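Here is the structure we will look at.
The other protein chains are all here in position, but one chain of the complex has been omitted.
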């Protein structure tokens, strides 16, 4: 059975390693913060200028001067720091952030990502996405395998304007975990009950199927 | 009579204008701080990371963490700030410092300055001088008109390795105040009792002598 | 101490005219120069080119200038959440230049610090790099980006002193420090204006040399865009 958004976030949370600084995009990535494995220490960076971001505040504790990149009210944890946007993107470009998790409209088998613009529709802007994907060593995309029209979002080549080239390392969808390798999308894990055939059919780009494709474990 | 170092500093202090941020080099320039005219507000920047530098501390009040670019112990005035070297030279390159006063070994009639290296002798380094002269809009050189061997330091072309090109606006020596103009050194003022002829003889570069050359006023 | 205080927002904005390029601090509605924006509306200056990470919402922040059609060109990284903005952009009344957020920050900082241009990996291979120099360093591709040039920068700080020294609060810091000294004239409005000597020189985020005018702001609304709370 295909995963829901919570499950996608839960699966991605397994990628978190002790001591990681992590930047979470808006949408499914934000949910990952709810599933940090026990016993490991993670710090969340929000590119508008905080490291050591905590949970949403309690009702009445909101501070207009303390928000995340999604403009939501947040809190800070002990050991947190605030900084300006230049320092924040300095951390990102300087590869000090260990893991970036973000959404995508399309990913190509070369690891290109498109997630900021649909020509002819309203363009809201790339925000920090282009800086993040151009800089991070370790990028995980959280997205649905197919769009609302039923078309695959894992393509041989992106059709939408590019956000960054050859940068995506791993993709977690409602159907599968896939790695971007030189030959294309390599199927790493299946969602529980989802067949290799289903994933193959939902993937328009070149997909490499190892002999054994384990189910995700939660 | 030729000026002494104190008088050179005193004459340069007349160039200070209300609201100026000023960077003082080592040597005669440092003395300028002692002669800030009454009624004007000046802030001194030291490129190692302080704005609002005050006088030397009283005996016993020295703080190892509070020095100027000459590595001397200093104090800070109300309204002072400390910052890192990147911000400090950002101020300098960004033309936020209004006036730079520094020493020189040679100045050319094009406004080139040489003050960091004598080939064959020990080279101590340029410190912040190259940043300062490349950036400041307003550079005054404080120096002796001739060197110890009696050779002029105001030349048609610098013989020593250059610190910066075409940057010096005004020169104050023990003999005169001169401006660098497109035609060469323009004599602006004479030291009290010093003749135009003396200045002319001490100047190897092209010198322009206006009809009237007033004596400096103190 | 060089005194940078002006008595009112009216004095603070003296010299602002139509057609100018303005920098405005803030991320979303967080840390925006509310007083300066109100005064820009009152002045009615138009044909402005605004550099700001976002464009406000319909009835707050830069949205107030959009309502009056005072902005001709908007340079930002993200411009959602604003229906009037959308209408003007789609009708062609408003020119929009979208810039990656980190590049926008660095272009401000470059202007502040006298760096005319720098290289960044952001935008390589995208339409953002069109017409820009591409260069390889250590096997990776970078785009050359130039410093902004602006007439006025409007920033909002938490505390400030008469010497123009500024301290920001929380994530309201964002682009504000980078815009100080990045334009010909920098105007800072503060929630609390203090005598020189009140702030610890170690804790000053922006030294007064980068600020031309400072004034005590009034009636801050500090609107929250996405009030989000937890239940436990």
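A, B and C label the chains in the order they appear, each numbered from 1.
In the analysis below, contacts are C-beta pairs under 8 Å (C-beta built on N, C-alpha and C of every residue); 3 or more make two chains touch, one makes a residue touch a chain.
Because the structure is a prediction, the values reported are computed rather than measured.
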For this session: For the chain that is not shown, enumerate the shown chains it touches in the whole assembly.
Result: A, B, C
Problem set entry | Residue in contact with the excluded chain [from A:30, A:48, A:72 or A:86] | A:86
Exercise. In the full complex, which of B:27, B:78 or B:161 touches the chain missing from this view?
Worked result: B:161
Seminar exercise, completed: Where B:63, B:151 or B:215 are the choices, the one touching the absent chain is B:63
Problem set entry | Which residue of C:6, C:96, C:115 or C:194 touches the chain not shown here | C:115
For this session: Using the definition of touch stated at the top, determine which of B:86, B:147 or B:195 touches the missing chain.
Result: B:86
Exercise. What is the set of subunit C residues that contact the non-displayed chain in the whole complex?
Worked result: 106, 110, 113-121, 135, 137-138, 140, 142, 146, 167-170, 201-203
Seminar exercise, completed: Listed in rising order, the subunit B residues that touch the chain left out are 46-50, 55-59, 61-68, 70-74, 76, 82-86, 88-89, 92-93, 112, 122-131, 134-135, 161-165
Seminar exercise, completed: Note that subunit A touches the chain not displayed via residues 19, 21, 41-43, 45, 50-52, 76-83, 86-87, 89-97, 135
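Please note the rule applied: only the chains that are shown with their structure count from here on.
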Problem set entry | Geometric centre distance via CA averages, subunit C-subunit A, whole Å | 29
For this session: Take the average of all CA coordinates in subunit A, do the same for subunit B, and state the distance between these two points in whole angstrom.
Result: 56
Problem set entry | Distance from the mean Cα position of subunit C to that of subunit B, given in whole angstrom | 36
For this session: Pull out every residue in subunit C that's touching 2 or more other chains.
Result: 109
